[in-house]
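Only a single protein chain was left out; the remaining protein chains are all shown in position.
So that you can tell them apart, the chains are marked A and B in the order they are listed, and the count of residues begins at 1 in each.
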Amino acid sequence: MVNLELLITALVTALACSLPGTYLVLRKTSLMSDAITHSVLPGIVIGYVLSGSVLGMGPWLGAMVFAMIAVVLVEGLTKTGRIKHDASIGLVFPFLFALGVILATLFAENIHLDTDAILLGELAYIPLDRISLGWWSFPKSLVQMSSVLIVNLSLAALFFKELEITTFDPTYATASRIPARIFHYGLMLVMSLTAVAAFDAVGSVLMVAYVVAPSATAMLLVHQLKPLFFLSFIIATVATFLGYLIAILTDTNIAASIAVMLGIIFFIALVLSPRWGILSLVLRKKSENFNFDLGMLLVHLSHHLGSQTESIECHCDHLAEHMGWPETHAQKVIIEAKKRNYINVEAKFLILNDQGKEAAKKIMLGLWDL
Amino acid sequence: MFEELFSLWSNPTFQNILFSTTILGAGTGALGCFIFLRKESLLGDTMSHSALPGVVLAFLLTLQRDMLWLALGAFVFSLAGALIINYVIRRTRVDQDAAQAIILSSFFALGVQLLSWVQNNVTANKAGLTHYLFGQAGALTHSDLILIIVVMSLIGVVLILFWNRWVLISFDSLFGKSIGIKTWLWESLLMGIVVLSIVIGISVVGVVLMSALLVAPSAASRQWVQTPKGMILLAAVFGGISGFLGTTISLAQPQIPTGPSIVVTLSFFSLLSLLLSPQRGILARWMLERTFQNSFAQQRMLRNMGRLGELHHDLFVKHKKTTLLTMDDQTQGPHQALEALRLRGLVTRTKENFYALTQKGVDTLKQGNKNGQP
Partner (left out) sequence: MLDKAVEIEDLTVAYLGHPALWDVDASIPRGSLSCILGPNGAGKSTLLKAALGLLKISAGRIRLLGQSIQAALPLCSYVPQRSGVDWDFPITVLEVARMGTYGRLGLVRRPGKKETSEAMEALERLQILELANRPIGELSGGQQQRCFLARALVQNAELYFLDEPFQGIDAHSERVIVEMLKDLRSKGKTIVVVHHDLQTVKEYFDYAILLNVRLIDQGPTSQVVTFENLKITYGGTLPFLRENNHV
């Protein structure tokens, strides 16, 4: 039941989307992809009306034109300084989308604007819509998407350092004669192209997920640019396979299933990420607390050094009671203190050695350096 | 045409629809101001998309299309999405945009997946569930409309009652915290109210267009009024009028769906406001810039002529036009500047292409120098 062509098309789409997608995420404009994908509707309708066919170049060109219109409008509105970037997006795409729906109902009654298909693509139909190249016939979406992938890969490879520098430090880039604005619009153009092709293949919801999720997930796990790209490829691939599998098993929509899987993977990364994940946050808190207790022990011991109550206060068994710690915890702290060479234990007495005394002194000055 | 409109407006069924969309537009418009000011404009979009799985699950569990339950389900999932986004923004280096995009797409996809499962496996009445995508004002039942009116009115009351709190947390939450107000509580409440209005709004305009109801009125009103009260009131007015007009258009021309009609009307209001507002509008600014450039060019021209004159030890010496034009390659419109100066009597034209300062021009220059002006 596994349709290879479908799977490959989805994979190619995933790869093609994650390339400009990574840059979008890094530039903190991920939602432009969502905006573009909704804004193309009027273009598709107009293209259809003018060219008279649903297939072919008409709708494609129309979509591209309106994608760039959306980009220009959003940038233009933001540049006036009257409204912020996200508000511009929130204004432009609903307007264009609403326009598209109205145009569609007025002029394109006869084409069935299958809303599900628009939003989700009809991956199941991919193998049915074919093109012949030479002896073989390929699904049209696969051919389109592969061309886009090749374009994206080449551009990303050719202009790797230019994209890197214009994303990281646009002012410096322009001063180094690498024009940040041109690369910005170029990126948007490539994004539009990819969006239109992907929208045709997998629908707008999955397209947004493909653009944003893999690289955002990768950002939680790696800290360098090239590994970021590779990891997002891998994530996109895994999600595609798993999502597809689940869709077959549960007999549900394929595109939706993959998008959900991408979300799940992101969530897992969120929990497990070594630096920012929920898990490591909890673990780190625990170790911070432990260190704090360790310091408290040393300070406590140094306070009672040579005092009359020394024999009581510095006794192993008394410790837990005095500090208000559970017995097991107190044991752990003592063991750690011994391990790090701050104390010696003789006949159940805890004796602060020189290193421990130094550390205690520092702590009381506010320098926690255990 | 007015007859038709009049009959439209007096039709009781239509009146219900009109009333509910008007109050919806007003309510979301006002609410949207708070989101807009907190720079969370696209939260509305995200939360509308996130609501879908909740709607479907509610349907699955209750096997009814009762709006109350659907709204509850939507509420739970929207809130969950918002909380996750909040965590991601605050704790990781993934930014707001990306977090929203991921939650938006994955939650929505979950909803769709559940939906497709429902369509294949459940036999109960599921018609109209897909209308959550585009909204279907026409398919709303009488009780639905009443619900909308009630909920939006309640929201309005809450807004007015705790007015100070909402304004505080939107404009200066740090200050609020410092005076002991539990900002997290009010922020959560606000979030909750927004989600509620989104859930209601989706049934009319659908998921995709929902964010416009929240963003557009405030973007428009911001261009006209600067005070919080004024901005929110004006936004409510814009939203309400758009709801009314949009619905009227849609009722008059039944092919035009209601949701998109309202959104297009709203967008027109915003775009016009952005363009035409006297102080902050794009047009006003453009005109101001032109005026400045013109007077600046004149100042420069006058001063350059004075400098040339000083070089010749004769302030009234005649200058060739071409010389004057090339002195300052950056300023715009040197021709027009010369003309304007001539019309003001500060400069006179002698032979064809020669210009000279008049006495008045020299006096103005000297005056300008005394005042420390160029």
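Please note the rule applied: a residue touches a chain if its C-beta (ideal position, glycine included) is under 8 Å from a C-beta of that chain, and two chains touch if they have at least 3 such contacts.
Keep in mind that what you see is a predicted model, and the values were worked out from it rather than measured.
Looking at A:Phe160, A:Phe230 or A:Trp368, the residue that reaches the missing chain in the full complex is A:Phe160.
In the full complex, chain B makes contact with the omitted chain through residues 93, 285, 288-289, 292-293, 295-296, 298-300, 302, 328-331, 346, 364-365, 367-368, 371-374. Across the interface with the omitted chain, chain A contributes residues 26, 158-162, 164-165, 167-169, 171-178, 219, 222-225, 227-228.
By definition in this document, only the chains that are shown with their structure count from here on.
Computed from the mean C-alpha positions, the centre of chain A lies at a distance of 28 Å from the centre of chain B. The touching residues of chain A, when paired with chain B in their complex, are 25, 28-31, 33-34, 38, 77, 80, 82-84, 86-87, 89-91, 94-95, 97-99, 101-102, 105-106, 109, 115-116, 119-120, 205-206, 208-209, 211-213, 215-216, 219-220, 247, 250-253, 255-260, 262-264, 266-267, 270, 273, 276, 278, 281. Considering their complex, residues 36, 39-42, 44-45, 84, 87-88, 91-110, 112-117, 120, 130, 133-134, 208-209, 211-212, 214-216, 219, 222-223, 255-257, 259-261, 263-264, 267, 270-271, 274, 280-282, 285 of chain B touch chain A.
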